[in-house]
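Every protein chain but one is kept in place in this view of the complex.
Moving on to chain A:
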């Protein structure tokens, strides 16, 4: 059924392609669509093994508190409750998912030990014959808290005297090779600011964004006769989940098998490893299949969102619109634990100062711990909010200098061979051509010098 849908404009590829596009511009049937339209696609929750138990979580009712007592007696007494798990039941309770690529330290408990650091943090898992009994059991757990001061703002968290969120980190920031933030230094911004005709500094910020998949995060763990655990999961990262789960279980990797790849919407929200380890422990303790799936409220409240960010951009600009220096201070809210935010912050540092050739750059990207829900991956995390700030900044500069915003971008767009601030050579750049084409499509007038610009040379820059 594949047929040409959109005519291909191969003007820009004339030199390198023979005009034989066979896939680009042609629809190709999705391999999974027939299963979707007939209802036969098997999502993890469609797996319903006999004897399935249900796991529900008792979660922190506080943003930041010491746990004085955790009483599970009433939960154990609820009819239908089969097992109650605390941190003592988790073989290796302390983890961080990126330890697989060498990120340290382990800074997050699977189940809370002596304190809770965000509202909704898991404390006790209750396993029962029915979902209703599991919910009743989880509700019957009683926790005495000793409240601690909480911090919810990235800059307040870094101020003198702020409450320490995560003792495993030791500071309210992630430490990058001995530094308090991820840094990029290129040229001399101070000298360039002094020489610039204009200096513009503005502040940008974003809220956390929930990925909100229609299928909530969850798994069904089925013990196998050979002692292995088969994990049906909607994780976006099967092997990543397998490896982290094995480390938490102190199990050999080949004792676990993940059945996955069918994800009812992920958008980055299903790369953390939060349901599988405790469901596996429950299955090991009870020798029965266990389902742990978030309710809608949990999905919205405790699953990790895109990080909130606050970004300060300071630019030194010449009168004709050349950006001579850009200084970036970004504060990226990891929430209470690392998850994927140390990596997202590094991505942000590499992404600034945007697709522009700027000779003097200074970037400080802080990965900050607060008492908010841990943040993690979401569609271009570490980059998307930075782009919002960068491109808003470009528009504001254009307005301040009374310049066409497209021409401002064309003047500053990186070209092939430019050295980027983090010392990667720009290759395969196409921003100039994309802007020219976009201008055509919307009937935006670009005069000749801009029209003949190219990503392959520096003409007109």
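Here is the rule we go by: a residue touches a chain if its C-beta (ideal position, glycine included) is under 8 Å from a C-beta of that chain, and two chains touch if they have at least 3 such contacts; residues count from 1.
Here is the rule we use: contacts and distances are computed from a predicted model.
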Among "(2Fe-2S)-binding protein", "SufE family protein", "Cytochrome bc1 complex cytochrome c subunit" or "Trimethylamine-N-oxide reductase", the omitted chain is listed in UniProt as "(2Fe-2S)-binding protein"
Checked against the full complex, the residue among A:213, A:289, A:305 or A:354 that touches the missing chain is A:213
From A:33, A:68, A:400 or A:438, the answer for touching the chain not displayed is A:33
Missing-chain contact among A:267, A:312 or A:388 belongs to A:267
Had the left-out chain been drawn, it would touch chain A at residues 1, 27, 29-30, 32-43, 45-46, 48, 212-216, 262-267, 295-296
